[in-house]
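These notes are about the structure you will find just below.
The other protein chains are all here in position, but one chain of the complex has been omitted.
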Amino acid sequence: MRKNFRILCLVSLMALVLVGCGSKAQQKREITVVGSTALQPMVEMAAEEYQKDNHDVSITVQGGGSGTGLSQVQAGAVSIGNSDIFADQQPGIKGKDLVDHKVCVMGLAPVTNKEAGITKLTMEQLRGIFSGKYTNWKQVGGKNLAIVLINRAQGSGTRAAFESAVMGNEKMAKAQEQESNGTVSKMVAHTPGAISYLSFSYISKDVLGIAIDGVKPTAGNVQTGEWKIWSYEHMYTYGKPNEQTKKLLGYMKSDYVQKNLVKALGYVSISEMKVKKDSNGKVVPVKEGERNGSD
Amino acid sequence: MNPKKTNTLALLMIRIIAVIVVVILAFLIGRILIQGLPHISWKFLTTSSKAFTSGGGIGIQLFNSFYLLILTLIISFPISLGAGIFLAEYAPKNALTNVIRMAIEILSSLPSVVVGLFGFLLFVVQFKLGFSILSGAIALTFFNLPLLTRNIEDSLNSVPKLQREAGLALGLSKWHTVIKVILPEAIPGIVTGIVLCAGRIFGEAAALIYTAGQSATSVDFTKWNPFDASSPLNLFRPAETLAVHIWKINSEGIMPDAEQISAGSSAVLIIAVLIFNLSARFLGQKLYQHLTAAKQG
């Protein structure tokens, strides 16, 4: 019993000491980035490279979803909140307090299971499929196979981008929902007749990217604005960023990151976009000399 | 049907059920191992992971899983031991005790994501522990407490009353009897409880995503001072565990070898659980023999 008691005391003492020392142990400047899981790998990678040259900062990158990112940056709990959607599109976020830093563009493509026998659709057909008007692939030129809709979770940034670019005023049919790109791509690959939409980097030989109105889902077509379904990846700060954070954001937009990391991850570089979108989904060409993404 | 036939038939049924369960398990474990083992190499086990190029390892995640397990057990074991002793030995048989029992059982039914978010709002944000291995360990403690408490209570209860009476008759205090006589006798049962909890800790992902975080910061395995920021023992660093890593690369991983890493990690996880279970059982047996003078066998 005495031994137990001693161990108990020791543990609680240790805990106390550690909590006490916790604050002292952090001499480095900390930057915490939280939010969108889609953006996480890129920021993680960039942060790792960045820390190699900047030993005085320690950067923590976490996922958690766009909603978490925005609400935590608004609450001042983190330095940067990553989001797939504009802050003023997210209910509960006061967009004007947050400063938007667009770091890249994510292209989205409808994808189908191989057995559907489809490689291209018109925008009208795509809309019809997701609103529930078409329920069999033969109605849109494919095989005689029931369409299995797989949607993204309510409130997800990917779904919001797809909805605003494709659905117009029509409502999406109630269907299966999934949260992440990885799970959706596995489901589409394994379910005959399945259709969903994915970010470009997940298109593979098992999940076919579908051409819309004759336009193929490629980075080049996103840049020219011919491919309509895309969204920005945002990094939000609360008010003006501090010195360290600003440097990191600058690094994210630097040529090195934009030319290497962004491309390697299947995103579209923000500096090469020839069109821009506002939070209402309106697309206009970028004027000569105007730099995209810098607000 | 006469009782003899019923007997044979029923016992046969039990055996068949046991065989079916073993077959299911063998299928699951076999599948995971067959898919995963070819990808395991020393390099895979020791190098750190890569965000989107192939060839990443799981060294830090593996260490994190074990470290988190030990931390969680250090926090939760003394508490559940006390609570288990209370329920088995001291608790009066009344409505209040029933309410306590019920509360503990319901705690175990909370979905992990709720516990994770509770931990996130309370420890990560409110107490400013950040995304850290400590926040993760506390969140996991919440899970563990009900299961471990109940298990300890059961193991204590399964020790025959005679032993208690013998202890008391020797003039020992009740507490002394529990600690020196009953508890050692109950060690095998308690070890089972710890092993089951360990399995859950190894496998848990949803609660850790929001507390221990999902990034594995690089650590320096030559620094063992827990206060050093890059020390593997630092309690305040974010720590992605193996299960979280599997979840992450399955949901958003875009490295070309994501599937192989996921399969390899699952196999490593199973092997790690196996090693932990066997060694826990071995140590428990040794301790049991040491404390109770029980013979091997």
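Just so it is clear, A and B label the chains in written order, and each chain counts residues from 1 on its own.
Here, a residue touches a chain if its C-beta (ideal position, glycine included) is under 8 Å from a C-beta of that chain, and two chains touch if they have at least 3 such contacts.
Following the convention adopted for this analysis, contacts and distances are computed from a predicted model.
Trainee: According to its UniProt record, what is the protein name of the omitted chain, chosen from "Molybdopterin-dependent oxidoreductase", "Phosphate transport system permease protein", "NADH dehydrogenase subunit M" or "Amino acid/amide ABC transporter membrane protein 2, HAAT family"?
Mentor: Result for the unshown chain: "Phosphate transport system permease protein".
Trainee: Of B:Q163, B:T192, B:Q260 or B:Q289, which sits in contact with the chain we cannot see?
Mentor: In the full complex, the listed residue that touches the missing chain is B:T192.
Trainee: Just one of A:I31, A:I93 or A:I229 touches the chain that is missing; which is it?
Mentor: Of these options, the touching residue for the absent chain is A:I93.
Trainee: For chain B, enumerate the residues touching the unshown chain of the complex.
Mentor: Within chain B, the residues that touch the unshown chain are 3-4, 6-7, 10-11, 13-18, 20-22, 24-26, 28-29, 31-32, 78-83, 85-87, 89-90, 98, 100, 102-115, 117-118, 121-122, 142, 145, 147, 149-151, 154-155, 157-158, 160, 171-176, 178-179, 189, 192, 195-196, 198-200, 202-206, 242-243, 246-247, 250, 262, 266, 269-270, 272-274, 277-278, 281.
Trainee: Suppose we count only contacts with the excluded chain; which residues of chain A make the list?
Mentor: Contact residues on chain A toward the absent chain are 1, 5, 8, 37, 63-68, 70-71, 74-75, 90-93, 146, 148, 153-157, 174-179, 183, 186-187, 190-191.
We adopt the following convention: only the chains that are shown with their structure count from here on.
Trainee: Using CA atom averages as chain centres, what separation in Å is found between chain A and chain B?
Mentor: Centres of chain A and chain B (C-alpha means) sit 34 Å apart.
Trainee: Which bits of chain B are touching chain A when the two form their complex?
Mentor: Result: residues 51-53, 74-75, 78, 81, 125, 129-131, 134, 175-176, 179-180, 209-210, 213-215, 217-218, 226-229, 234-236, 238, 248-254, 258 of chain B touch chain A.
Trainee: Using the touch definition up top, name the residues of chain A that touch chain B in the complex.
Mentor: So the residues of chain A in touch with chain B come to 1, 4, 7-8, 11, 18, 21-22, 24-28, 32, 37-38, 40-42, 44-45, 48, 58, 60-64, 68, 72, 75, 77, 179-183, 186, 201-202, 264-266.
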